[in-house]
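As you look at this complex, bear in mind that one protein chain is not there, while each of the others sits in place.
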Amino acid sequence: MTQDPLSSIIATEDQMLEGGWEMIVGLEVHVELATKTKLFSGSPNRFGDEPNTNIDPVTLGLPGALPVLNKQAVELAMRIGIALNCNIQPCIFHRKNYFYPDMPKAYQISQYDIPLNIDGFLILPSGTRIGVERAHLEEDTGKSTHVGGATGRIHGSDYSLIDFNRAGVPLVEIVSRPDIRTSEHAKEYVAELRAILEVIGASDAKMEEGSMRVDANVSVHKPGTMFGTRCEIKNVNSIRALGRAIDYEARRQIDVLDSGGTIRQETRHWDDAEGRTHTLRVKEDADDYRYFPEPDLVPLAPSAEWVQAVRDNLPMLPAARRTALSALTGYDTQSEAVIVVVERGQHDYVQAVVDAGGDAVRALIYVQQGFADAGPVPAVPAADLAKLTILERDAKLSATQAKTVLAELVEHGGGDAAAIAAAKGFEAMDTSAVEAMVDEAIAADPGAWAKYMAGDEKASGAIVGRVMKASQGKADGKIVTAIMQSRRPSA
Amino acid sequence: MSTSGTPISAADVAKVARLARLDIDEAHVVHFAEQLAKVMGHFSDIDALDLSGVGPMTQPFPLVNVLREDVEQPCLDTDEVLAAAPSSDQRRFRVPPIIGLDD
Partner (left out) sequence: MATIPTTASAIAAAIASKQITAREVIDSYLAQITARETDIHAFNLVTADAARAHADAIDADIAAGRPIGPLAGVPIAFKDNMCTHGIETTCSSKILEGWKPPYDATVVSRLRDAGAVMVGKTNLDEFAMGSSTENSAFGPTRNPLDTSRVPGGSSGGSAAAVAAGFAPVSLGSDTGGSIRQPAALCGVVGVKPTYGLVSRYGLCAYASSLDQIGPFATTVADAALITEAIAGHDVMDSTSIPQPAPALVASVTQGVAGMRIGRVTDLPAGAEPEVIARLNEAFTALEAAGATIVDITLPSLSYALTAYYLIAPAEASSNLARYDGVRYGLRVNAVDTNSMYGATRAAGFGDEVKRRIMLGTYALSAGYYDAYYGKALKVRRLISEDFERAYAQVDVILTPTSPVVAFPFGDKVDDPMAMYLCDIYTIPTNLAGHPAMSVPFGTGAHGLPVGIQVLAPALGEAPMFRVGGALEQAAGGVK
């Protein structure tokens, strides 16, 4: 059986596409680095300024201008390399020669055969390991606006206007190995990458604003055969769009191949509104970039001490944060609650709630459910939330009551949980009152009770529901269940 | 590989002129091809050299890790820069429609 040398990963049965096809996806992610200035000059790296104000001789490619490498950009690129488990190696810069009006020098300074970071990997929260071929430094282009014509798009425009504020902004291009086999994994990869980039302060990594740009190389083949011809999908502006674009493209390629056609290597544009990709340009021999070593720059060779210092100062990465949160709460690292809370950067807040005497599990769940839009540092003081978790844990409040109090806390940015509960008239019901309610519920639905008595646990729901309704949510579900169990003859 | 002695053809010149964005008429293509072929002919002298084990020299003076601090420097004056542009509009550089180029 032949296996493609590019990747040894084989899709599991449930990852296969119908008809025995397997999709092969590799991602190229460009991220703008969060530096103050450009990669090779001192004009500001700032988004949203007046056009052509953040310009200097280097940015504009004026005759005589020379690049000088930004130390902070190198350091951020090293952080990325370390976070992605890459080898950081002595490297050089190359010129990639091509003409385009937003590329001031008609060449891009990039890295070619000897990049800074090589041979890394990223472990997805779900456990799959995706290889990272390289993560190299390069400069961004300016921005073109196409004017006139019906669409405002490049084709049919009357002319274009160029703003060079973005030209020279430092980028790191992170190239994955073609190890991705499902659109879910692609989305997970990008989400995890984004979380890492944010955590290490390398980039704000906003796909919508273009500070993180994802191109997907998609091909399909039958397992055991060489990889198929791939197409590069551009203009994917959200994680959701990425999943849709990959699924669409794989489907399109399979349809072409199933009907006896062939795939040509091309760049395709994702149209999110139409939900389809279309040809942008066909890759040709004319793509002759004439790479050669950039003579205006000298080699970059980070010392072992420098690499170690960057490593030592790296904050805890999302994977480690999930492990820590899992240890704190007992929830699995791959559980939704842990993944979501870490993704939102709220793990420290959960820890703070626990440190303030709160219950870990309830803290995690409250944060997951009640703080979706609260950011890494919710306005509700950790101590306030801690008190609420304790009220519920000690059965002073039912889960439903606690939820109501939580909503109040969120709305007002904190408060005394006990006082809110009192004001709402929430008080723990005494057990005898609950017992009476349970008996009433049994009497009202003898069928369900009979099933429950016969061992059907699911049947308990009907009884519990009646008690909750009767108590207006004040009864504690756990106590109700305990009473019901005490009524049932032990096996 | 030893192609230094290969004469450069008119087709090569035409292709290279396209890559370099130089409009050259046919007569000049032939003229340049002749001149470049003569020059390239001289350059075949290095074909005889044994260069195995010789590393490329990309730097005349060996420096490494030349870096600048991430500190803002003054920018150029937008008006002065745009005044030197062949065409500008809305404080941007204006170019004819972009077609026939990469994305």
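A few remarks follow.
Residue numbering begins at 1 within each chain, and the chains themselves are lettered A and B in the order written.
Convention: contacts are C-beta pairs under 8 Å (C-beta built on N, C-alpha and C of every residue); 3 or more make two chains touch, one makes a residue touch a chain.
Here the structure is a predicted model, which means the values were calculated and not measured.
Residue A:G64 is the one among A:G20, A:G48 or A:G64 that touches the chain not shown. Only one of A:E209, A:D288 or A:E336 touches the absent chain when the whole complex is considered: A:D288. What chain B contributes to its contact with the hidden chain is residues 1-4, 8, 12-13, 15-17, 19-24, 32, 35-36, 38-40, 42-43, 45-46, 49, 51, 54-61, 63, 66, 68, 76-77, 80-81, 84-87, 93, 95-101. Interface with the hidden chain, as seen from chain A, comprises residues 57, 60-69, 95, 97, 99, 101, 104-107, 160, 162, 285, 288, 290-292, 295-298.
Keep this in mind: only the chains that are shown with their structure count from here on.
Distance between chain A and chain B, defined via averaged C-alpha coordinates, is recorded as 40 Å.
Touching chain B in their complex are the following residues of chain A: 35-37, 41-44, 50-57, 60, 68-74, 92, 98-101, 144-146, 154-155, 157-164, 234, 267, 269, 280-281, 286-288, 290, 293, 295, 297-302.
Within the complex formed with chain A, the residues of chain B that make contact are 18-19, 21, 58-59, 63-76, 78, 81-82, 89-99, 101-103.
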